[in-house]
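One protein chain is absent from this view; the other protein chains keep their places.
Right after this comes subunit A.
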């Protein structure tokens, strides 16, 4: 025994062929077997018109590997429709789905995600506004600055402002300093705000 010639006895599996006609993949997304659902999700990642179908399956999908395949397929499609299908998952009570949706949106092209930004940034839910800030950090410079500075200067929830403060500090753009100072002035008694803004100031000094 010990090392044997791998594959010499035909022990490794063979890739399934002719698994399903394209129109059958959608039906296979609902199959009882998780392996079939995962393969269907992988296959549908090649079809931009499947974005809504993939997104609709996500909240009902119990298997983590299939869920990951659904999310990856949506990232692969990377269209505004795919982003629109994912955005509602940011409000899910399921932390795994919520984080998966956020990571996936962060990996999508900016053009696909941008149409979702206004609704997220204007939400009554501060958690969604935090997600909007995290997504804004990936936008083009002008759009990004406008959204991050607005969160610093106006958002009523301190955690949204803190997320924006960390984002501008990471980006290292000294033009954000007035917005940061405005944020510090709005929450003068919060030590976390003072610390974060001070850290950003020091970073900008190092960068300039």
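Here, a residue touches a chain if its C-beta (ideal position, glycine included) is under 8 Å from a C-beta of that chain, and two chains touch if they have at least 3 such contacts; residues count from 1.
Convention: contacts and distances are computed from a predicted model.
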Chain excluded from display, named as in UniProt, from "protein-glutamate O-methyltransferase", "SUMF1/EgtB/PvdO family nonheme iron enzyme", "Molybdopterin-dependent oxidoreductase" or "High-affinity zinc uptake system membrane protein ZnuB": "protein-glutamate O-methyltransferase"
Hidden-chain contact residue, picked from the options A:75, A:89, A:117 or A:197: A:75
Touch with the omitted chain, as defined above, among A:79, A:92 or A:107: A:107
Missing-chain contacts mapped onto subunit A: 1-8, 11-16, 38-39, 42, 64-65, 68-69, 72, 75-76, 96, 99-100, 107
